[in-house]
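Sharing a structure with you now.
The other protein chains are all here in position, but one chain of the complex has been omitted.
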Amino acid sequence: MVGIKDYESLYKNQWCPGCGNFGILEAMKDALVSLEILPEKLLIVSGIGQAAKTPHFLKCNMFHALHGRALPLATGAKLANHDLKILVNSGDGDCYGEGGNHFMHAIRRNVDLTLLVHNNKTYGLTKGQASPTSDFGMVTPMQPRGVISEPFNGLAVALALGAGFVARGFSGNREHLSRLIREGMQFKGFSLIDIMQPCVSFNRINTYNWYKKRAYDLFEEDYMPDDLENAMKLARQWGDRIPIGVLYRKEKQNFAKHIDVLNKGPLISQQYDPARLQAVLDA
Amino acid sequence: MVGIKDYESLYKNQWCPGCGNFGILEAMKDALVSLEILPEKLLIVSGIGQAAKTPHFLKCNMFHALHGRALPLATGAKLANHDLKILVNSGDGDCYGEGGNHFMHAIRRNVDLTLLVHNNKTYGLTKGQASPTSDFGMVTPMQPRGVISEPFNGLAVALALGAGFVARGFSGNREHLSRLIREGMQFKGFSLIDIMQPCVSFNRINTYNWYKKRAYDLFEEDYMPDDLENAMKLARQWGDRIPIGVLYRKEKQNFAKHIDVLNKGPLISQQYDPARLQAVLDA
Amino acid sequence: MSIDITVKIGGEAGQGIQTMGHMLALVCREAGLYLMAINDFESRIRGGHSFFQIRICDKPVQAPHHKVHLLVALNRETYDLHKGQLASGGRVIMDEIDGSGEGDLIALPFSELAKKAGGMIFANTVAAGACLALLGTPFELFKKVLSKQFGKKGADVLEKNYYAAELGYQVVKEVAFKWSFEWRADKPKGALMDGSKAIALGALAGDCRLAAFYPMSPATGIMTHLSLLSDRFPLIVEQVEDEIAAVNAIIGASFAGTRAMTSTSGGGFCLMTEGLGLAGITETPIVIVNAQRPGPATGLPTRTAQGDLHFVIRASQDEFPRFVFAPGMPDEAYEITSRAFHLSEKYQVPAIILIDQYLADSMYIAQKPYVAPERIERFIAQDDDMENPQQYKRFAVTSTGVSPRALPCAGKALVVISSDEHREDGHISEAIPDRIAMVDKRNAKVPFMIKEMNPPKEYYGESGTLLVGWGSTEGAVKEAVDRLRDEGSDIGCLNFVDLWPFPADAAVDALKKTKQFLMVEQNSTAQLGQLLREQTGFVHSGAILKYDGRPFYPNEIVDGVKKYVR
Partner (left out) sequence: MSIDITVKIGGEAGQGIQTMGHMLALVCREAGLYLMAINDFESRIRGGHSFFQIRICDKPVQAPHHKVHLLVALNRETYDLHKGQLASGGRVIMDEIDGSGEGDLIALPFSELAKKAGGMIFANTVAAGACLALLGTPFELFKKVLSKQFGKKGADVLEKNYYAAELGYQVVKEVAFKWSFEWRADKPKGALMDGSKAIALGALAGDCRLAAFYPMSPATGIMTHLSLLSDRFPLIVEQVEDEIAAVNAIIGASFAGTRAMTSTSGGGFCLMTEGLGLAGITETPIVIVNAQRPGPATGLPTRTAQGDLHFVIRASQDEFPRFVFAPGMPDEAYEITSRAFHLSEKYQVPAIILIDQYLADSMYIAQKPYVAPERIERFIAQDDDMENPQQYKRFAVTSTGVSPRALPCAGKALVVISSDEHREDGHISEAIPDRIAMVDKRNAKVPFMIKEMNPPKEYYGESGTLLVGWGSTEGAVKEAVDRLRDEGSDIGCLNFVDLWPFPADAAVDALKKTKQFLMVEQNSTAQLGQLLREQTGFVHSGAILKYDGRPFYPNEIVDGVKKYVR
C-alpha cells in the first residue's frame, strides 16, 4: 500500500505561498497513490523553472535537468530502461519556449511518458517576463508596452502533430487534475497535460478566480475524446469558457514497441556478450 | 522592368541533375519578375542544406546562415529594416528539425516574410538520412529498419499556431508554385509555403510521378481558404490525394505594426541623437 | 576614512529588502555620501533568506565590508545567521515579535507601528526610518527621498510614508548608536548606478538598436533597463524563444545595418556559441554580454563567479578573432559597452563583455558623469564609396583584414554572405587558395585589434608583490592593497579589463617589474593565471581563489595574501 506520506519530501518547499504549483503537487501525489506507484519506482525528470522544481518537493527518483531539455533527457532514460515510469514536470517557458523543438519531436516519437506543463503564462523563476503562452497585450516589466505575439497553444500543436493523449487541467481542481494525471500515466504512449496554473506573484490576469469562472469540466459534459476535429475546436476555446479534461485520446503503438531489440527486455538488463562482438570484429 | 535574366547567377549550380530544387528556383524567379522586384531589393536568408543553397544560384542580397537558424536571423534583419523584402529558403530538416522551435515562434510573431520549405522528406546534403517529414517506415542507410516516428506536419502546426498564410506547393508545377510565391510575398505577414520537392538522389518513394499522381489544385477547385477547420482537414490530407494551393489565408496585424518606434521609419534610418541620450544619462 | 558604516538588511525574499535598501542608498546619495551595496538573494521568489548590504562612506568606496555595524533583521533567522558579523558595538534592530533580550538587539514594535501608519506595507518605511535615525540622518533628508519615491503615487500614500518614517524615527529616539554621525548637506557625488544599468546605458551610447535576448539571471537586468528606455530611442528590445534565436537575430539585425546586442549567462552563452562562430566567419559585428554565475549548468543562478574566461575566449569551433572585455565597475562598464560596439563594428568581429552577478546587481555611486558620444562613427560602405557597386565583394582581401562592409538592399551593391568558407564575393568556395586567403584575412585583424587593447590597470605597479585580477574584483583587490600597504607591505595590483586579443606585451611590461604576483580570481583554477603563463611565460606564485558564489570582501584578500607574503 502506498500512502500520501510516502511521498512527503524532507526537502523544504521553495514556492511562494498560494502558488498554483501546490495544487499540482498534491494532485500528483493523489494520482501516484491511487496508482500505487512506490516512490522508488517513479522517475521524475524536469527542466528549470518553478514548475521544474516540483520533484524536489516529492520523494522519488529525479533528474532536475537543464532549462528546456527535460523531454530529450527523459526520452534517453526511457530508451535505456523502458520499464521506467516517467513523469515530466515542465513550465510553459521550459516546454514551449526553450524546449519547443523537443516538445514537437517527443510527440512524433510517442515515447511512453506523461508530460505536465505547469502553464502559469509567465516566466516565474526569472521574475515575471512574458512566456510563450502569455496573453496578447499582457504588460510585464520586460514587456512594458505589452506582449505583441500570439499566445502559444500547446494543445493545438500537440493535436496537429498527432499526439495520442491531450488534456487540460486546472491546478485549482485537485481531484479533476489527479484524475487526468492518473489517466495520462495509464495511457500507453506520450501524454500531455497542460495545466492552468495561477502564479500569485507575477500573473495578475490569469488568477484562480479568473480560471474558476471559466473552466468547465469535459468529464461532466460526457464529452467523448475520440474526434480530432472536436478536440481541435476545444483546444482553441479560450475566453469565457475554457474546457478542462481529456480533449483527445487515441492509443497507437508507442516508440519502444517499434524497436525490436527491446523485445529482449530493457537495454540496461541485457548482457554484454564478448563473443558476439568478437564475431563482428573478426568479420 | 525586371526580367528573368536579372536573376541569373554567375555562380555555378551545385544540385544534382533532375533535383526538384530547380523547379523551385525557376518558380521563384518567375514570381520575383512578375512582382517586379529588383535583385538589389531582395534579401534571401537561408539555413544550411541543399535547399538553403538556393540564393547562391540567384542574383540577390543573401545571407546563407546556420543550419536551422534562418528564421531568427531573418527576423532580426526585418526588425532592423522593415522595408526589406525577405524570402527564406529552408529544408525540411533545416526548418522542422534543427529549426523547429524558431518555426513555431516565427509564426507567433507574424513577421512579414515568406518562408519556402523545400520539403524533400530527407536530409539531402548529408546524404539521405530520414528527416522529420520522412514517411513512417521509410528505409535509409541510417534507418535500416525504417523510420519509427510520425511524419512532421508543418502545415498543421502552422495552422494550430494561427499562421495567416499557409500553402502547399509542388516543385513539379512551376506556374502554380510561382503563383503561391507571388501571393505569399504579397501577403502582409508571415507566409508559409511547404513545397513537395523530389530528391532524385535519396528519396525513391516520393518521386515526381508519385506527387504528380496525387497532387490536385485548390485554385482549380475554387476552394476558399478562409476556414480554419477546412484548412486543417486539407493539411492532414495525404495519401491518394494531396491538395496544393493556399490552404488558409487571413491577414492580421503583423509584428512591425505593433512596434511604435517603427512608425518613424526603419530602425536603420533613424538618427542617433546625443541630446536625447544625454538627458537619460543625466536623469 | 572617518565614515565607513555597513548596514545589512536581511529577511525573506518578498519582504521588500531591496526596496528598503534602495531607500537607504538614495538617502545617502542625496546627502553627498559614497556608498556601495551588494544584493544577496536566492533563486526563488518568496521566502528563504536574502540580504542587502550597504556600505556608507565619505570617500569613494568600491567593495563591501565584512563587518556589519547595523543589522536590520526582518526575521529571526537573519539575526541568527548574521549576528556573528557584527562589529563590536554593532546593533541589530528587529521586530519585537521575533524576539528580544539579547544585548546587541534593539527590539522594536515594527509591525505595530506599520499597522498604525496604515498597514504592513509601511513596515519597510518604519524600519528605514529607525535605521536612519540611528545613523543620525536628518529627518528632512529622508522626507525628501520619500517624496521623490512616492510623490507620483499621490498625497495619501506619501503622507502615510512620512508618518511611517516618523514613527520609525521616534521609536529609536532614545537609543544610542556608536556610529551615529553628523550628516552634512553636500550635493550628490554621482548617479546611483548598478552594473546592469551602466551596461544598458553604454549600449545606448554605442547606438544599439536591437537587443534580443532570452531571460537568464544575472543577465536579465540589462534588458529590463533597456526595455524601460526603449520607447525613447530607435531601439527594439525583443524577448525571443531561446538564446539561439537571440544570437541569430542580432546577427541578422547587424547584417541589415543596426548595431545589436544580447545578454545572457553561461548556459545561454553555450547555446550562442555556434552563432558566435557565425558572426566570426561572416565578419558580422555583434555584442554579447555574458553575465557570469557559478556553474556548471544551472549552478547557482543568482550568485557570482568568474568561471567563464577560458570558455569565452575560445568558444566556438575553429579560430577567428573576437574581443573580450571585463569591466571592473559600472563607470567602466558604461565605457566598455559603448567601446565594444565601436570596436566590434570597426573590425567586423564579435565582442564579448564578461561581467558577473556581483557587478550586475551591486550599487555604486558613479564617479563621473556619463557622457553621450557626440556622434557615432559607423563603418559602412555606400555605393558612392565604390568604384563599381556591381562588382562589390563583401570579403575583399585587404591589408588590415577588414573589408568594406555594405548593407543589403541599400544600393546596387549586392551583399552575399555564407557561413560556409567563401570567396571574396561571399559565395561558397572549397578551393584551397580561397580558404587560406580567408583564414589569413580574418587573422590579419589581430595585430590591429591588439593595438586597441589597453594594458592592465596598475595600482602601485612597481611593488615587490602584485595581486593580479580581472573584471569586477578590482574594487576589493585595490582596497586590500591599501590595507596591506597601510600595514607596511610592498604590494600593488594589476587589473585586466581588455582581455582578448590578449595584450601580451603590455602584460609582460607590467609583470616584469615585480618580484612575484598572486592571482585573485573567483574561480577554482586561476584561469587568468593560466592564460598569463600561456601568453607571457610568467607564472604566478600563488592564488587567492573564491568560488562559493559570493563576492570577495577585501579582508579575505588581505588574509589570503598573508599566507604568501609575510
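Here the chain labels run A, B and C in written order, and each chain numbers its own residues starting at 1.
The rule we apply is simple: contacts are C-beta pairs under 8 Å (C-beta built on N, C-alpha and C of every residue); 3 or more make two chains touch, one makes a residue touch a chain.
Quick caveat, the model's predicted, so the values are computed rather than measured.
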Where the missing chain makes contact, among the chains that are shown: A, B, C
Which of C:Pro301, C:Pro327, C:Gly426 or C:Gly475 contacts the chain that the document leaves out: C:Pro301
Residue of C:Glu319, C:Glu462 or C:Glu487 in touch with the missing chain, whole complex considered: C:Glu319
Residue in contact with the excluded chain [from C:Gly267, C:Pro285, C:Pro408 or C:Gly542]: C:Gly267
Listed residues C:Phe139, C:Phe311, C:Phe448 or C:Tyr564, member touching the removed chain: C:Phe311
Residues in chain A touching the chain absent from view: 11, 39-43, 45, 48, 53, 56, 59-66, 69, 72-81, 83-85, 101-102, 104-105, 259-262, 264, 267-268, 270-272, 274-278, 280-282
Residue numbers in chain B that touch the chain omitted from display: 14-17, 48, 50, 66-68, 97-98, 100, 123-127, 129-130, 132, 141-145, 201-202
Touching residues on chain C - with respect to the absent chain: 42-43, 244, 265-267, 269-271, 273-274, 277-278, 280-282, 292, 294-303, 305, 307-308, 310-311, 314-320, 418-421, 430, 432, 435-436, 439-440, 443, 523-525, 530-531, 533-534, 537, 539, 547-550
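The criterion applied here is as follows: only the chains that are shown with their structure count from here on.
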Between chain C and chain A, distance of the C-alpha-averaged centres to the nearest whole Å: 37
Whole-Å separation of chain centres (CA-atom averages), chain B against chain C: 41
Intercentroid distance (Cα basis), chain B paired with chain A, Å: 31
Residues within chain A bordering two or more other chains: 98, 100, 132, 145
Per-residue multi-chain contacts in chain C, two or more chains: 230-231, 241-242
